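Here the structure comes first, spelled out in structure tokens, and everything after it is commentary.
Of the protein chains in this complex, all but one are displayed in their positions.
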Amino acid sequence: MTRKYIVVGIIFALLILVPPIANVTDDTFLVSMVTRFVIYALAAVSLDLILGYGALVSFGHAAFFGIGGYVVAIVGFHMDMGDTLFGWAGSNSALVIWPLAMIMSAVVGAVMGALSLRTSGIQFIMITLAFAQMLYFVLVGLVQYGGDDGLSITNRNLIPGLDVDDNTTFYYVCLVLLTVWVLVCRRIVNSPFGMVLRGFKQNERRNVNLGYAPMPYKLSAFVISAAGTGLAGVLWANYALYASPDMASWLKSGELMAMIILGGMGTIFGPIIGAAVFLGLEQILTAWTEHWMLFLGPVLILVVLFSRRGIFGWLVGGRNND
Amino acid sequence: MTDKKPKLEIRNLRKSFGALAATDDVNLTVYADEIHALIGPNGAGKTTLISQISGEIMPDSGQILLDGKDITRVPPHQRAAVGLARSFQISQLYHDFTVEDNVAMAVQAGTSKRFSLWRNARKDESLRKPAREALAKVGLEHRANDLVSSLAHGEKRQLELAIALSLNAPVLLLDEPMAGLGAEESMLMKDILQGLKGQYAMLLVEHDMDIVFALADRVTVLVYGHPIFTGTPDEVRDHPDVRDAYLGNE
Partner (left out) sequence: MYMFIEQAMNGLQYSALLFLLSAGLTLIFGIMNVVNLAHGSFYMVGAFCAASAVAITGSFSVAILAALVGAAVYGLIVEKLIISRLYHRDHLDQVLATLGVIFFTNALVTLVFGRSPPFVDIPPLLSGSVQILPGLNYPIMRLAFIGAGVLVAIGLWLLISRTRVGMLVRAGADDAETVDALGINISRLFTMVFTLGALLGGFAGVMGAPLLAVEIGMGEKILITTLVVIVVGGVGSVRGALVGSLLVGLVDSFGRAYIPIGMSQLLPPEYSDSVSSSLVSASIYILMAIVLLVKPRGLVPAQR
């Protein structure tokens, strides 16, 4: 148990120290690169909640990443145009937009979940994928918002008292949000609700026999997970000052799954490592060769075949039954 | 059998799978403090009957009544709440949880805490204490913190029973609790069940006739989905039809 907390402590210590290290080593790209890790980690952790703990293989989660991003982009677009969006003048305050985007992700998640959870197995995988694709095509079809080319964003959303345009400040904002979200997810996973969700993964028949109805639990977890992924999309749009339809593509969901499995499924902390490793490898290997997937593909396969517990599991050792 | 009205009553229950009548006009009662054994040859439909009473399978026709109330259409996840606890012939356990976790899941199901997103389930004494008590009842308290995957087969059957008991339901449907147990383990299980006598309305599916004669107040013999006789163990032993259909073929 303590080994786990040491590993987690080291991870967060490293993350906190990134900007000072960047200063010392004069690396202008480090903070920017690690910001991407943190943002994707937020999405991966959210998906791990239902994938790793609930065994819900949702290929549709990228839809929420896309929704988060486009809420920011579209509101920004209309404000730049100086017109109103359904009668609302808009806002550039993160305190307004970010919760709004999370709520919208949660609402869409509730609809998507309520419909998809009526199926299971491969049909569930497919119907969640279908929903993501539908959203993708809607986004591509929104020509006034850039369509296939995506939509640029002129300014980051504002947070009172903070200079979000400063990359270091923005990085810490993302890190704080990731930390808070990880703590929330850990609490959920160890709560009675979380135990029931994990029960559905291990033995649904027994769960039902004891009196736990599948839909309320799975749907609630799905919605919470959607909100978190939506927040990640918001942060990405702010970071990149850009939103594009492939934020919502099923392949994006696949990337998140790859991060989860590399880092360690069903651990909450694992996906953080997974995101860093996946994106870090992409960064390093693309500098060498454009065929970086030639290495990543087999790595992913090997992890799946031989070690479900991923890098985090390997670091922590022992059994993982938390 | 002191109560006149049965706790659990099955009326004219039928279930067919294609041309096969798995449950063929079953009438059966279980009183609030009796152990009612359900015996019959393999394929007689005992587990199918239990699955209908627990709600996993929907009967084609007939009724299931609990305290006189019709629960035939109650969904499976609500049956524990109305008062039916069912254990499985093949243990259904949570393999990544500890022994105590498994029982605590049953304890938790009956409380309002089960939707709580915030408290730590493993540190909640109101859930863990009753779990440990149930484990003590079946003699597993020394294994409370071990993972299910480390249990021997007999211990898994004990755990299966502890889970059913923790639902605090007045009616217990036990599907071959001794399945796969050796002679010594079966005796232990028999002693545990004997200790529960009179506290539950228990429908016990069982193969071992010695156990049945030792524990049961009444016995129903099921053959090809239909009950051919119901009576005390002695009556069953002496009944010619039963001997021909079942005991004689042993």
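Letters A and B mark the chains in the order given here, with residues in each chain numbered from 1 onward.
In this section, contacts are C-beta pairs under 8 Å (C-beta built on N, C-alpha and C of every residue); 3 or more make two chains touch, one makes a residue touch a chain.
These numbers were taken from a predicted model, which means no experiment stands behind them.
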Inset, instruction - Can you pull out the displayed chains that the omitted chain is in contact with? - result: A
Inset, instruction - Write down which of A:Val18, A:Ala101 or A:Ile127 is the residue touching the left-out chain. - result: A:Ile127
Legend entry - Omitted-chain contact residue, chosen from A:Ile11, A:Val57, A:Ala213 or A:Ala240: A:Val57
Legend entry - Positions on chain A where the hidden chain makes contact: 51, 55, 57, 115, 118-119, 121-123, 125-127, 129-131, 133-134, 137-138, 140-144, 147, 250-251, 254, 257-258, 261, 290-294, 296-301, 304-305, 308
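To be clear about the criterion, only the chains that are shown with their structure count from here on.
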Inset, instruction - Round to the nearest whole Å and give the separation of the Cα centres of chain A and chain B. - result: 44
Inset, instruction - Within their complex, state which residues of chain A touch chain B. - result: 187-188, 190-196, 198-199, 202-203, 205-214, 216, 319, 321
Inset, instruction - Would you tell me which residues of chain B are touching chain A in their complex? - result: 54, 56, 75-81, 86, 88, 92-98, 101, 104-106, 108-110, 113-122, 124, 127, 147, 163, 167
